[in-house]
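One chain of protein is taken out of this complex; the other chains stay put.
After this line comes chain A, so read on.
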Amino acid sequence: MTDEMTIAPERARGGVPDPAPAPRRSRRRAAPRSRWQRIGSLEVLVAGMVVLLGGRVWLGRWLHAGWLETWSTVFVAICVQALPFLVLGTLLSAAIAVFVPASFLQRALPKRPALAVPVAGIAGAVLPGCECASVPVAGGLIARGVAPAAALTFLLSAPAINPVVLTATAVAFPGHPEMVLARFAASLATAAVMGWLWAGFGRPEWLRPPVRRDVAAGAARWPAFRAALQHDFLHAGGFLVIGGITAATLNVLVPRQVLGGLGSVPVVSVVVLSVLAVLLAVCSEADAFVAASLSAFPLTARLTFMVLGPMVDVKLVALQAGTFGRLFAWRFSGATFVVGIVVSSLVGWWLL
């Protein structure tokens, strides 16, 4: 019973990471006392902070290079902007794990995955946040026994079709109300197709097995909640930083001036904006404004940008790799990329 409550067990005493990473799934073992343990990670953390803050004086001039300042502004901006959503997402995920009975979720969704997928897709409309919130929530749902196909559909649809994002789209494209409809339809369809694909072809071993967090009846819930929140946040936060580093680097490296000339070629323009959506990793609440500003591109290409942005981007691949495993993140993102382009092109051809 106690084991089931475990959220983030510590390796006994060793704070400093092993020199060679132990294989995943290694059993806990009593770490041998070694010279590494005299200096703990807390000391490393404090000493590192002091040295670096002191170094500010000497590093001063080098730190004010234009590219470095721009890079760090974009990096900090991405982390800061995503943070409230990440906190919201991990709060919800921890709450689902600890306070919502698994039987409730299983009753709420249809038994057959083929039916559960569209229901989960539409349920995405109720989570008002961006993609950073939906990754931990989807992870929490799977850990709670929701069929992965349904949870993954929710993961894709939630950041794209919630009211906040659709309102932003309407504001960004004032002359084109059909754009809101097209975004809603294309995003929901892409999410559902991906859910069905997973139900039909997905293999469980691609998905990292989730941590079971069943709290036994009568056990204290708040400590379990706090431990789940802490573990999830530290974990997802680390991956958010990886995503932020990647996105900031590409943001500074990819000159937007190059893109303008490619907008007039129909097929190329869709592919160019799809790739841009992946590289820029703009938040789903803001991507409509960026899409609106790419006025050299046809509407279908801009629709693809808005459909793919919340579903596949460098920040999201990092977050998904953290929650579901790398094996999953690459396959799933690759497939979503292709499905998203096809569905958006069809919807764009039909509605725009």
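In this text, a contact is a pair of C-beta atoms (placed from the backbone, for glycine too) under 8 Å apart; a residue touches a chain by one contact, two chains touch by 3 or more; residues count from 1.
Note that in this section contacts and distances are computed from a predicted model.
Asks: What protein name does the UniProt record of the undisplayed chain give, "Glutathione-dependent formaldehyde dehydrogenase", "Chemotaxis protein CheA", "Cell shape-determining protein MreC" or "TIGR03943 family protein"?
Replies: Going by UniProt, the chain not displayed is called "TIGR03943 family protein".
Asks: Write down which of A:153, A:251, A:304 or A:333 is the residue touching the left-out chain.
Replies: A:251
Asks: Among A:290, A:312 or A:343, exactly one should touch the missing chain; which is it?
Replies: With A:290, A:312 or A:343 as choices, the missing chain is touched by A:290.
Asks: For chain A, enumerate the residues touching the unshown chain of the complex.
Replies: Residues in contact with the chain left out: 2-3, 5-13, 15, 17-18, 21-30, 40-42, 45-46, 48-49, 52-53, 55-56, 59, 63, 66-70, 72-81, 83-84, 86-88, 91, 172, 174-175, 208-211, 223, 226, 229-231, 233-235, 237-239, 241-242, 244-245, 247-248, 251, 255-257, 260, 280-283, 285-287, 289-290, 293, 295-296, 322.
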